[in-house]
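The complex appears here minus one protein chain, its other protein chains still in place.
As written, the chains take the letters A and B, and residue 1 is the first residue of each chain.
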Amino acid sequence: MRRRSWFLFSALCFGFAFLYVPILSLIVYSFNESRLVTVWSGFSTRWYVQLFRDPQIIDAALLSLRIAAVNATFAVALGTLAGLAISRFQRFPGRMLFTGMIAAPLVMPEVITGLSLLLLFVTLEGAIGWPSGRGVTTITIAHITFSMAYVAVIVQSRLSSMDASLEEAALDLGARPWKVFFVITLPIIAPALVAGWLLSFTLSLDDLVIASFVSGPGASTLPMVVFSKVRLGVSPDVNALATIIVGVVTLAVGISGWLMIRNERRRERDIQAALAARD
Amino acid sequence: MSAPAVKAPYGRLRRLPFWISGRGAVAGIPYLWLLLFFLLPFGIVLKISVAEPIIAQPPFTPLFGPDGSLQATLDNYRFLLEDSLYLIAYLNSLKLAGISTLLCLLIGYPMAYGITRAPRATRNILLLLVILPFWTSFLLRVYAWMGILRNNGLINNLLMSLGVIEQPIQMMNTDFAIYLGITYSYLPFMILPLYAALERLSPDLVEAAQDLGCRPWKAFVTITLPLSLPGIIAGCLLVFIPAVGEFVIPSLLGGPDSLMIGRVLWDEFFGNRDWPVASAVAIALLLVLVVPIMLFQRMNLRQARS
Partner (left out) sequence: MNSLVQTAAPDRVKNGWNRPEEAPFLRIEGVEKRFGGFAAVDGVSLDIYRKELFCLLGGSGCGKTTLLRILAGFEQPTAGRIYLDGSDMTDVPPYERPINMMFQSYALFPHMSVESNVAFGLKQEGLPRKEIARRVADALELVQLGPLAKRRPHQLSGGQRQRVALARCLVKRPKLLLLDEPLAALDKKLREHTQFELMNIQEEVGITFIVVTHDQEEAMSLSTRIAVMDRGQIVQVGTPTEIYEYPETRFTANFIGSINFFDGRIARVEGENLTVAVPQLGRDLLVRSKKELSPGTEVCVAIRPEKIAISRQPLDLPNGVKGKVRDLGYLGSVSVYRVELENGCLIKVTAANTLHSAEREVDWDDEVYLGWRATSALVLTE
């Protein structure tokens, strides 16, 4: 037994090192004085300054954040409806196709989704005049389409693990179906919705391929700008950007992790107290 | 004797057909969205894949000509089959994605298993650590490898300063870099379903096997491994299918020889501006992936049912 856990322990160490060394290298080299990113010449924060002075990057970042926020909100709305339909409605005509369309975006290669959506927009523009030109709207629509699939999966799994008799009990006590959803179901699945929102936000912020296909002149998202930079080679201001993103994400994950642990502990205490004071 | 026909003061439940009822609205809104923005586009890609490229806006011939006749040609597909470039790209993509999936599995499985064996409190932290890279930018993580694998990158600098090598090893723009890139980027997608499947297994099973005289390694191979198979399959599909169509990794880390179909599609579209051929490439890629995608769909259904 001991030998097994030693093997697993070293596997974990190696695995996490593999995951984090590249990220750490990004951070370390963002403070490198030299323009040749990987040749260390001294500590400096000049690239951060340069980053914030670059209008192209700042504009792209703001655009991406806007699109991501709108996308996340709509994706949660649509994804929740979809997740609800899949997990609570047993049989309805066209259910097979529906579940297929929800599962497919999770694995579909982005070049295919990107190309297909672009061709759709072009065809629509030719047929009905909308969307007139490609840009923020088309990017947002594209993002919503794949984000909602992720949200649907999260919501569906949360609903499946929830005790369905809670909703039946509410119906039994006189609440109509819509009321049951808003007063009982929604509060209980709320954490899943938050997770879905954050996930959609991140996916949108990070998307390169699909945005490249469906974007238009004047609408350059942050990944598009970064990609055109790094295609030519390493660039230290990109390291600075990466460090900032890693910092924000780590903070967010850290806070949510801490909150989760705190809530768990509180619940454990309550349950212990209840068990101790038996009736 | 039947009960007296007293009128019920209560409402009646009218059995409306599904799509008109309230439930229909709930399912209908996302359904319509997906039909319009997910399914319909595939139809359009198919349509354009049988068109011809022209210098116009949009740069392809319409499906019905001015006299109303069907204008469709299989030239694009013929072109795909004739030019060995495409065949090589497809096969290469399958190979690169396949081997990377295997590597992901080999690294990811022990990690997932190790996490399930960790004490409860540590487990959550470890999971968060696995997920954290996933929340940072995919593009930037691939970019990180550029800095590591270059000729004057992290690895080469380290090896040269240690005196292990004299000349830098060419790692960038090779298949090796692509394997590393895909394995690295998709590792969380492999670990999470594996962890979910392993976590679901009751520890009683392995203990029962050992109680009956099974050595730990044998217990793992005969009990744990087969029962975690759904997780293995899910993880592999989640990595393999998108990896086949990868664009960013071959574009930044790969060389001119390491052709992947995602890149070919991009170049056809943006480089050659040949929309019909790009569409044909996409359709062919879909056909190649349709079996794994349906497998994935079936796994999801089975999971949802249980």
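One rule holds for everything that comes next: a contact is a pair of C-beta atoms (placed from the backbone, for glycine too) under 8 Å apart; a residue touches a chain by one contact, two chains touch by 3 or more.
Keep in mind the model is a prediction, meaning the values are calculated, not measured.
Of the residues listed, A:127, A:173 or A:232, which one is in contact with the missing chain?
Hidden-chain contact among the options goes to A:173.
On subunit A, what residues meet the omitted chain?
Within subunit A, the residues that touch the unshown chain are 163, 165-166, 168-176, 179, 184, 187-188, 267, 270-271, 273-275, 277-279.
The working rule: only the chains that are shown with their structure count from here on.
Measuring centre to centre with CA averages, how many angstrom lie between subunit A and subunit B?
Distance between chain centres: 16 Å.
Per the contact definition, I'd like the list of subunit A residues that touch subunit B in the complex.
Spelled out, the residues of subunit A in touch with subunit B are 1, 4-5, 7-9, 11-12, 14-16, 18-23, 25-26, 29, 36-39, 78-79, 81-82, 84-87, 89, 92-94, 97-113, 115-117, 119-120, 122-123, 126, 141-142, 144-145, 148, 152, 156, 160, 177-178, 202, 205-206, 208-209, 212-213, 223, 226-227, 230-231, 233-234, 238-239, 241-242, 245-246, 249-250, 252-253, 257, 260-261.
Mind listing the subunit B positions that touch subunit A in their complex?
18-19, 22-24, 26-27, 29-31, 33-35, 37-42, 44-45, 48, 58, 107-108, 110-111, 113-115, 117, 121, 124-126, 128-133, 135-141, 143-148, 150, 152-154, 157, 184, 187, 216-217, 220, 237-238, 241-242, 244-248, 251-252, 262, 265-266, 269-270, 275, 278-279, 282, 285-286, 289, 292-293, 296-297, 300-301, 304
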